[in-house]
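For this depiction, one protein chain was excluded, whereas all remaining protein chains were kept in their positions.
Just so it is clear, A and B label the chains in written order, and each chain counts residues from 1 on its own.
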Amino acid sequence: MNSKAREDGTGLTGKLEEDLALFQGKMERCSDVEYHKFTLQSGKQGYLIFIAGMTDDTRLQMEVIDPLSRMESEQDLSGTLKTAGNGGNAKDLSGSSSDAGQLRTEMELEQGLTGLCKGDTIAILDGCRKILLVSLSKWEQRSVEEPASEPVIRGARDGFTESLQTNTTLIRRRLATPDLKVESIQVGTLSKTDMELVYLDSVVMPGLVDEVKQRIQRIVIDTVLESGYIEELICDNPFSVFPQVINTERPDRAVSGIVEGKVVILVDNTPFVLVVPGLFVETLQASEDYYQNYIFSTMTRFLRLGLAIGALVFPSIYIALTTFHQEMIPASLLLSIAASREAVPFPALIEAILMEASFEGLREAGIRLPRPVGQAVSIVGALVIGQAAVQAGIVSATLVIVVSFTGIASFIFPIYSQGLAFRVMRFPMMLLAGSLGLYGIFLGLLVLLIHLVKLRSFGVPYLSPIIPLQAAGLKDVFVRFPWWSMKERPLQTGKANLRRMKGNMRPRPPKS
Amino acid sequence: MTQISKYEMFALLALFQLGTTLIFGFSSDAGRDAWIASGISTLFGAGLVLIYLFIFKATGGLTLVEWFPWIFGKWLGTPLAWLFPLLFIYNAARIISDVRFLFPVTILNRTPDWIIGFTFLGVVIYALLGGIEVIARLAGFFLPLIYISIMLEVTLLASSGTFHFANLLPVVGEGWGRIWKAVWPLGLMQTFGESIEFAIIWSYVGQKKGLALWTAGGTLLAGFSIALMDLLAVSGLGEMAFQQMMYPAFALLKLSNINYFDNLDAIGIIYLVVNAFIKMSVHLFSAAVCLRYLIGGKSEKPMVVTASLMALFVSMTMVISFTEHLQVAKQIIPYHVWVPMFLVLPGIVLLALPVRKWIAGLKT
């Protein structure tokens, strides 16, 4: 094999200078690669190759360079380097090496280079065809912070970060059981992005892990910059606007998914992890629902559901009622709407689309704008959309109320991507309302419903447990039952291990 | 093969039978005793549906179209079987007509009726391409929704003092004559006779144990709901208006007189869209399954499209005015089409069953 590798030019030659040239050739015009020559006591020479900035300099000096210069012969080499890696944040990339973690040997140049690019330090030695890789990688990271996209009043304040390792730790710390499996997969021909599938072996939905693996392994793509790439490449219906995979920044949310029998996909370099299968009802459940009083949470859920529907159809209902079904508006309200619309030049449909579009524009601009300008824009925008437009007679005051309400309502979703879906669907609904009135709205809702019924996420019907109806599953949909009554995991994903708590957990005060 | 649960079949059956009667009123010829006529129709109807189920089980789970070749042999049975998909397509066409006549006069004045027929059918096809499973699951979702709407409607109407139950008196004041007239054949054949289509749907039910109970339950639920709506419509509108109105149930919704709920028309639209959707889907799906069996194909999908387009064509060409549409429904169809096909033919099958078994016994 050695000889073969050498013949192919995919391995080392064993001659130090030639090998060095090989590396230098490959890493040509890479000014951040450093080559450090060392000499063993025996006079044998070697090189350490590493990327500046990805390696822990002090540890490299103390644990690798210093021992090397004291070393007698090459036989000690691997032993020394093994101790060097101890305690370092090294990790197993290939999963096949017997020297778990810190030290690996590779025969192929290509693999050595990959290791180098991921922050490993390479040692090559004269007369040795093996490439030794030591993991001493270290780079600047964001610390664990409160997730920006999913804040809570009550609940854990830690959020996932861009570091895969940190993220794994955040999950592992919440599930201290050997049952928690963390499987590693790499995707991306250029990016070589590390991903991890995290699940509980005894709970996970049967067949789900294999299915997820299969779908991920199928992917051949150059780079994976964010988990959104993976999400789009593994979902069931790629034409749907609805998120079939839940993405979250919150470790507690990810863990609750794992405990329900789902698989969490961690992707390196993004704080957003994926939870599959993702169901519709989950996008209306905030993790805080489970921490606050359950009666309050139930109320919140109904509110959320109502506002979610509002976000979808409120402007369309306004259009339908004011242009088709004036008889359904109470007389006095109709008169005030009519009065406020007297001067408006546009039909209600155009008016509504105009306002919705400018609201969406404002929202988008608010995200993109550099922070210092953001404040100014939001004030100006509010003024333009609101007071000024009404006074100028371009839009009616009633519509401003409708649009503002809808705007607020579309942010009600705990899972932001579901809000996006509703926001998008609002526009076709408005067109339908503008052409067919209430009939159009109901038709549109029916089409959406049919689409959702057809939709599946990793084999699980998207609308379950509502459609198909599973009475037991309804304990955690509209009403959040108290913890002591939710003795079982959700049926649709937790079938493998249904029981989650002993019966009779309802607290009772001692009888005195 | 896709399977549906018993609850879904139950919901499908109940919604199918409720159909558009929630808008059109049922047995309105019986005047203020319409609710009695509906109740009687329901009881007989449940019996009829159970007979269909019995045949279905006795033939070992054969679907409707397979009965006839099985009983009468290929040469006589196949032409008979062909009648059914055609009837189902015609029934679907009638639902399209219901929809396209009702919307323009109630809420969408001046919208061309073909737009309404077209869009509605488009939605139905979209659902049907997902198979019976999608329809059944939707039905399972809609059933509670419809009943919540009914409860809302009744509560709102009752609190606005719309119901005057004295309007129902005297019970059977005009004698049983007009009640029986309403029951036979229209009351029995409409909706309940049409449920013969479930002889196809039943074969998709996964767990067939207790099917009879769920079937009878669905029929009774639907039937008594219809009777209740009749009762409320008469007590709200009075007998005269109930009989004169084309859409008594819809007129009833308009009587709500609470300040903030000016009109309950929206509920009426929900009833109509949902029920017409389910009913049409079942009609077209049954037709498609029959066609697939008779023509011999692998998938229902092309049949669904064929059947739907045929239904649209029939609907657009068969009648010009709504009066004509109602006329046909009340005087021609029940006697000349429904009775022979929903009663006589299954009756013959029922009678031939023991003969067939006896012959089969001889052979072995």
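Everything below uses one rule, namely that contacts are C-beta pairs under 8 Å (C-beta built on N, C-alpha and C of every residue); 3 or more make two chains touch, one makes a residue touch a chain.
The rule is short, and it goes like this: contacts and distances are computed from a predicted model.
K.L.:
Would you kindly match the missing chain to its UniProt protein name, picking from "(2Fe-2S)-binding protein", "Germination protein", "histidine kinase" or "Transketolase"?
P.N.:
The chain we cannot see is recorded in UniProt as "Germination protein".
K.L.:
Among B:Gly47, B:Gly61, B:Pro79 or B:Gly173, which residue is in contact with the omitted chain in the full complex?
P.N.:
Missing-chain contact among the listed residues: B:Gly173.
K.L.:
Write down which of A:Asn269, A:Ser435, A:Gln470 or A:Asn497 is the residue touching the left-out chain.
P.N.:
Result: among the candidates, A:Ser435 touches the missing chain.
K.L.:
Using the document's definition of touch, tell me which of B:Gln3, B:Asn109, B:Gln207 or B:Thr323 contacts the absent chain.
P.N.:
Touching the chain that is not displayed is residue B:Asn109.
K.L.:
Among A:Gln141, A:Thr189 or A:Gln326, choose the residue that contacts the chain missing from this document, as touch is defined above.
P.N.:
Looking across A:Gln141, A:Thr189 or A:Gln326, the contact with the absent chain belongs to A:Gln326.
K.L.:
State which residues belonging to chain B touch the missing partner chain.
P.N.:
Here the touching residues of chain B are 105-106, 108-112, 115, 122, 126, 166, 169-170, 173-174, 237-241, 244, 251, 254-257.
K.L.:
For chain A, which residues reach the chain that was dropped from this view?
P.N.:
239-240, 322-324, 326-327, 331, 334-342, 344, 347-349, 397, 428, 431-432, 434-437, 440, 451
Definition applied: only the chains that are shown with their structure count from here on.
K.L.:
Where on chain B is chain A touching in the complex?
P.N.:
Its residues touching chain A are 5, 7-8, 103, 107-108, 111, 115-116, 119-120, 123, 126-127, 130, 134, 137-138, 140-141, 259-260, 262-263, 265-266, 269-270, 273, 277.
K.L.:
Can you name the residues of chain A that touch chain B in the complex?
P.N.:
The touching residues are 324-325, 327-331, 436-440, 442-443, 446-447, 449-450, 453-454, 461, 463, 466-469.
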